[in-house]
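Apart from one protein chain that is not included, each protein chain of the complex appears where it belongs.
Coming up: subunit A.
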Amino acid sequence: MGEVDTKGVVLLDFWVSPFGQRCRIALAEKGVEYEFREENLGDKSPLLLKSNPVHKKIPVLIHDGKPVCESLIIVQYIDEAWPDCAPLLPADPYARAQARFWADFIDKKIYECGTRLWKLKGEGQAAAKEELIGILKLLEGELGDKKYFGGDAFGFVDIALVPFVSWFYTYETCAGFSIEEAAPKLVAWGKRCMERESVAKTLSDPHKVYEFVGLLKKRFGVE
């Protein structure tokens, strides 16, 4: 990562990105002031290209000129750089390993499966829908009757997953199913998270997400 010439905390991001939103939520939970810079992904800024030369992707958190890349790595960095309030990971090593496991699972599965769901039609879409339902049910099982994935404290796994809640409407509408029916506890969890200011102020309006995906579909020639 190329070190750059910025001061304080800067977040290079894109308004609807669930990955960027993870970082925004973490920063808000910690009460960290930062400068939000919206990137034009069709014309990436020199700052983005210099601070993330390997992937050239958002989000990038730049702290006193030092860039951190990859959303879950950024969230862990935020937790460790501002350790004095709102711990995002539990203290116990086993609980931390479980949190990392589920955040990683969410990272590996949801975006990719969700993308297939809106990009494909027919059998491909039906398969993606079944897969997504399976993933959400598994997560619901892990959540159980807890308030949050971390228990009473909102944390790493909640942050990893919650931005995708505003994509539920898009997934449901594209593939014709109800996530509330498939995973009601997860939907309830999403509503509880939305009661937190950090989440309510960050998540995109589900209809705006749907509009955005509509534009992507046109660009990819879907439908």
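As a working rule, a residue touches a chain if its C-beta (ideal position, glycine included) is under 8 Å from a C-beta of that chain, and two chains touch if they have at least 3 such contacts; residues count from 1.
To be clear about the criterion, contacts and distances are computed from a predicted model.
A single chain of the complex does not appear, and UniProt lists its protein name as "glutathione transferase", one of "Response regulatory domain-containing protein", "glutathione transferase", "Major facilitator superfamily (MFS) profile domain-containing protein" or "Histidine-containing phosphotransfer protein". Within the set A:37, A:50 or A:96, the residue that contacts the chain not displayed is A:96. With the whole complex as reference, residues 1, 54, 63, 66, 68-70, 73-74, 76-77, 80-81, 93-94, 96-97, 100-101, 104-105, 138 of subunit A touch the missing chain.
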